[in-house]
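Have a look at the structure below, then the notes.
Every protein chain except one is present and positioned as in the full complex.
After this line comes chain A, so read on.
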Amino acid sequence: MDIISQLQEQVNTIALVALNTFGTLQRDAPPVRLSPNYPEPPANPTDEAINIAEQPKTMSTALVQAAKKFDALVAALPLEGGEEAQLKRIAELQAENEAVGLDLQKQLEAAEQELKQVQELFCQASDNCLNMKKPD
C-alpha cells in the first residue's frame, strides 16, 4: 500500500483505538462515591477488578503506539521538491522522451532497411544456387 494510504489507515486506527478506549473505560468504570455519609459499596476482588485496573494501561499504550507509528510514517514521506520543481522535471523528462523516441525510430528504420537488403541478397543467392545446380 502506498504511504499516503497507510497514513490514512493509521488515522482511522487511532480513531478506532480512542473510541474503544473511551467506550470501554466508560462502560467498565466502577461507581463513584457520592458522599462520605453513604457506606462504601462492598468491593469484590474478582478477576474483573484486576482487568479494570489493567485496562487503562494497555489501552493508553496502544493509543500512544498508534500515534508514534503515525509520526514514523509522516517522517517517511518522500516530499522533496514542490509543485514547480515537479512540473519542471516532468517537462524535462517529456523532452528527453521525445528525443529518445526519435532516436529509437531512426534505429528501427535503419535495422528494417538492413533486414530487407539481407533478405533480398539471400533470395538472390538461393536463386543462383538453384540455377547452378545440375539437373539430374
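In this section, contacts are C-beta pairs under 8 Å (C-beta built on N, C-alpha and C of every residue); 3 or more make two chains touch, one makes a residue touch a chain; residues count from 1.
Convention: contacts and distances are computed from a predicted model.
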Omitted chain (choose from "Histidine-containing phosphotransfer protein", "Mediator of RNA polymerase II transcription subunit 7", "glutathione transferase" or "Rho guanine nucleotide exchange factor 38") - UniProt protein name: "Mediator of RNA polymerase II transcription subunit 7"
Residue of A:Asn20, A:Thr61, A:Gln86 or A:Ser126 touching the missing chain in the full complex: A:Gln86
For chain A, the residues touching the chain missing from this view: 2, 4, 7-8, 11, 14-15, 18, 22, 25-26, 63-64, 67, 70-71, 74-75, 77-79, 82-83, 86-87, 89-90, 93-94, 96-97, 100-101, 103-104, 107-108, 110-111, 114, 118
